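Removed: one protein chain of the complex. Kept in place: all other protein chains.
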Amino acid sequence: MSTNTIRYYEEQQCSVQWRSFLGAFSAEFASKGEPGDLRAFMHQLGRTMAAGFHVDDGSSLQALEACMNKVWSEMNWGWVELVEEADALVVAHHASPLKVAFGEQALEWSPALLEGVYAQWFDGLGMDKSLRLTQRAGVFEDGQLFVFDLKKQSEEPSYFTRR
Amino acid sequence: MSTNTIRYYEEQQCSVQWRSFLGAFSAEFASKGEPGDLRAFMHQLGRTMAAGFHVDDGSSLQALEACMNKVWSEMNWGWVELVEEADALVVAHHASPLKVAFGEQALEWSPALLEGVYAQWFDGLGMDKSLRLTQRAGVFEDGQLFVFDLKKQSEEPSYFTRR
Amino acid sequence: MSTNTIRYYEEQQCSVQWRSFLGAFSAEFASKGEPGDLRAFMHQLGRTMAAGFHVDDGSSLQALEACMNKVWSEMNWGWVELVEEADALVVAHHASPLKVAFGEQALEWSPALLEGVYAQWFDGLGMDKSLRLTQRAGVFEDGQLFVFDLKKQSEEPSYFTRR
Partner (left out) sequence: MSTNTIRYYEEQQCSVQWRSFLGAFSAEFASKGEPGDLRAFMHQLGRTMAAGFHVDDGSSLQALEACMNKVWSEMNWGWVELVEEADALVVAHHASPLKVAFGEQALEWSPALLEGVYAQWFDGLGMDKSLRLTQRAGVFEDGQLFVFDLKKQSEEPSYFTRR
């Protein structure tokens, strides 16, 4: 599939109704703070968003993934894969509208919104308090894949420290 | 038409993709400032939004209204009526998605977004510097109509002062 | 609320993506048959549509209504009220996009689509074979309300006979 087609699909995914507002929000918001502060606010927004959805079936990884994808699908926010690795649960979020909504220059802080959503959902499921969800540094698949690791808090906990 | 039908239409107008985000934004944002500050930020967001659209046909009131409504229609943000009165140009914006997006409790500050958009558009058209656009206090048609007056700056210029 | 606002909401409810196609379909289709044939085809389309949804909780009228409204809400096709009367179960469908999609001139046959959907759902729930769902003649609430009666088949079974 051509790059043009992929770009077309990315563009049209983001609702025309709010695209201008979100672009303006991104510009104004970014001018007001450091990336760390922007991430903190977006993370908090994500936690508030998450509280409005019922993601409560933690009976299996498959059930949890299905439960999350039901939310994402109804919102047209892409989909998630949950993968168990040796020392972490990996949360891979594909095809979100974040890049188009907030712009490429915001990819440093906009995915903290998803980080907040997942963190809140795992908290709600009674996740072990020693675990922490953090975004893996780097931009994958041209900003269409964000990866989060849920694991024991290390000495380098944050998106920025780990870069 | 029944109240239920009107409510149904209002609800479904606001894009599902961003409704949860905008609700969370409204809650977090409102917790951070005074109404006057919230209005100032929304007004600025509106000005930034406005700059992305071409509203430049001021050849007549009808042409200007049509130009603005082309923008609003493509975004599904309702429509505007421009009415000349003795001492003011009245801007009446109908059927915006603001009430559903940001919530009823935000109606005190969310319409400042429209105020900013219109202020920027009138500035761009070379409006007389002695004129100022301000929102008329009060909630009309159950939050589905916002009225702005463009007139000579009086001693009571703001939405809050005039209440 | 003003008539303009109601009209605005009605118009914008119908997806822009398919509106032109549906309008063309309505014009071409209506030119090819008698209202009775058009209703028969739309009824069959409705039955085929219905089969793709899970409406299977007939434990109570409330549960059934909720089950149906979940489908309608996800599709943005308005909502339904089920009301028990002495000799019939009344199905009142509000705020569907039919009038805008197929046009006012099609209101004689387009609601047979809903008739087919409900008929199929009631059949799937194991409805008594002596019952039959038929649309009540007349246009209500300016084409925003369609009423169907589920009752013992009388001698005048159809939408057209009963007019």
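A, B and C are the chain letters, set down in written order, and residue numbers restart from 1 in every chain.
The rule is short, and it goes like this: a contact is a pair of C-beta atoms (placed from the backbone, for glycine too) under 8 Å apart; a residue touches a chain by one contact, two chains touch by 3 or more.
Because the structure is predicted, anything quoted here is derived from the model rather than measured.
Colleague: List the shown chains that the missing chain touches in the full complex.
Modeller: By the stated touch criterion, the chain not on view contacts A, C.
Colleague: With the missing chain put back, one of C:6, C:45 or C:147 would touch it. Which one?
Modeller: From the options C:6, C:45 or C:147, the contact with the absent chain belongs to C:45.
Colleague: Which candidate, C:3, C:17 or C:130, sits in contact with the chain we can't see?
Modeller: With C:3, C:17 or C:130 as choices, the missing chain is touched by C:17.
Colleague: Which is it among A:4, A:31 or A:130 that touches the chain not included here?
Modeller: Missing-chain contact among the listed residues: A:4.
Colleague: Could you list which residues of subunit C touch the chain missing from the display?
Modeller: 14-18, 20-25, 27-28, 41, 44-46, 48-49, 52-53, 74-77, 97, 101, 113
Colleague: Of the residues in subunit A, which ones touch the absent chain?
Modeller: 1-2, 4-6, 8-10, 12-13, 76, 78-79, 94-95, 141-142, 144
Here is the rule we use: only the chains that are shown with their structure count from here on.
Colleague: Measuring centre to centre with CA averages, how many angstrom lie between subunit A and subunit B?
Modeller: About 31 Å, centre to centre.
Colleague: Just how far, in Å, is the C-alpha centre of subunit C from the one of subunit A?
Modeller: It comes to 40 Å between the two C-alpha centres.
Colleague: Which residues belonging to subunit C are in contact with no fewer than two other chains?
Modeller: Residues: none.
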